[in-house]
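All protein chains of the complex are present and in place, except for one that has been dropped.
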């Protein structure tokens, strides 16, 4: 399956929100640690560490993960050292490619505060808003539960970080409406989709194992649909996320309309170099450059 | 994997909306044909043929199906002979167990009309409303796109078929709110969930393959979460649907709160007798009867 | 759907195809009938999830054989498996009409598969016939040695006539019956070429979800409107039935 050295003569570069990316691949937030950076040299077009929050978060007690058919459910609970500790360690993520930072807060004000802090940090090329976290001011509904709260949080962040692109990461539920709201509030790009709410049980023990988000190849067709539908109604670039495992998957997301593609859970089970190599072979065969692929379907269904 | 003759001494019976079912298994609508009935003798507690509509529907042109990781996407387009032709052929589905009939219309009035027709047919023990079809009066949004239209269609059907249980089949998006709306409009039970909107592409041909609904084990953790959340907020019974492949899956859905469980896509790749046998072994091991299993988790997470 | 676990008793390469034999004693197999098959492992692994349809290549009352082309992951895993899972024979095969005189058998690519049993039947019934096989190039065309006397065409001209299977025939109009299997565009071309014939039966290839009529996934458009299932009403159809 692995095709090495397929990158010669293939144009992998894309542009995202004015930023030139060496390849269209980006690690999905929360799936690439500092310790694993050595393994991914040359693969990605931008770096994107785990979501950070205003204060330290310990995260959820174990069990935090469970395997499911062609996927997994996680409930990590945004474990992170808080934005200040995060920024102290950020240099480790400098691989000579743009660094995107994912943020999450409990309130609109916390989101805006995080954006203000990042606005002043030159190492940060773009901010990704993780809107799949609970809005404590709205009874704990997630920020992307509806267009109104999406618009509110994006507008506040827009004002707080006028000089850097803002990417808004959405969950599948209501994704088209929420995408429109994010765009009209000033988002420069949309990451589609985050994990899908899910639950796993242990029947023998008769207990809940993990209540969290489903990721991995199982959700790929759902994510593809979201990317296809969203990129049909917004003018800002879409970044695909959800179940990418192979170079063909990367191509599928780009054909569906994505400008760049995130690799998440698959990086736990494959060397992402293989994904890039396969994608390069695909480009070679198709005779297209990565930048030409976005939305380049030959026929569109009724 | 197959454990035969595990059913002795195990109580498989459940009660659903006042109807005694021999086993908690029901074929998911659209996944069991007349031709395959001979293969399922003794497995199911009720029969549930493919959704019928007021007039004949030819269905969608091929390709209608595509395989995805641990699942498949289908876009059949409710191919069926129309309710009158359907009822002419209904006797073939008489295996001596209650027959549920799934209906779908383009408008609330069509749903009500179908319910009226079924109200007068003694062979029909219950009606399942398939609300995942487009409401032509609401710009083509599906009936279960929001609680208002769910309430409207369920109330109209309730009035049209006062004497039989109405089961309302919901999709995952907005399932908790929609479940509440269905219950308050008079639903006797809720089927949770239908397929999840999805898309498949052929990267090599650069075209869309199938735009339809995702089913199979891939969606099981999403369906389990929906069943768990819905059964926590409604008082009517919940029927689980989505990715059931094994007897353990059946147990998981029941522990999550389901009273009965539908087997869909899995019946294409397994003999459903095996699923029932595995479920019987589970009951034997756990020392519980099927009717005791619903919601019988030992501990509930925070 | 009920699957039976069977051991692969013999595996062999035929050109670019794989021939695989497994024990099967549960009743006869009609030419054009198929099985749903997959590598064993299920349900320890739930991906690939669906089984795949394969025509019977041969059947001797004790062993059934499949002949297949590795296309994607389903056939890739089947190619490696020592135990496979198969269903009973499914679908409606070719209906032999011995009174119609000379028959033409046309196979495109892996569409040769059902022609072997079909030919044996025709021989048994003393029905005169000619076999024509079309392939992309010489590698798959190697399977033609299993059909002595067959006319062969390859798209790249590397074996036999240069062109499609139809280019290997003179005219289909001299035949009383035409039996064809191959990719759907070839079948449409055969249908056109055989327009004037009394009987033209085509074995179609649609994606299948179940193989037993349950999913409505495998349909073909029919004359007069609507769709019918190729796993139950087919996979072999009289060409008049199809709206192609």
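Per-chain numbering from 1; labels A, B and C assigned in written order.
Keep in mind that, in the parts below, a residue touches a chain if its C-beta (ideal position, glycine included) is under 8 Å from a C-beta of that chain, and two chains touch if they have at least 3 such contacts.
Treat the numbers as computed from the prediction; the structure is a model and nothing was measured.
All shown chains touched by the missing chain in the whole complex, by label: A, B, C.
Of the listed residues C:76, C:138 or C:241, the one in contact with the hidden chain in the full complex is C:76. Across the entire complex, the residue among A:10, A:70 or A:118 in touch with the chain not shown is A:70.
Contact with the undisplayed chain is limited, among B:70, B:124, B:144 or B:223, to B:70.
Contact with the chain that does not appear here is found for just one residue of C:41, C:101, C:183 or C:221, C:41.
Mapped onto chain C, the interface with the missing chain covers residues 41, 44-48, 73, 76-77.
For chain A, the residues in touch with the chain missing from this view are 1, 30-36, 39, 50, 56, 58-59, 61-72, 74, 76, 79, 216-217, 245-246, 265, 267-271.
Seen across the whole complex, the unshown chain contacts chain B at 69-70, 217.
In the analysis below, only the chains that are shown with their structure count from here on.
Chain B has the C-alpha centroid lying closest to the overall centroid of all protein C-alpha atoms shown. Farthest from chain A, judged by the mean position of CA atoms in each chain, is C. Centroid to centroid, with C-alpha atoms defining each point, chain B and chain C lie 35 Å apart. Between chain A and chain B, the centres computed from C-alpha atoms are 33 Å apart. The set of chain A residues touching two or more other chains comprises 69-70, 217.
The set of chain C residues touching two or more other chains comprises 46-47.
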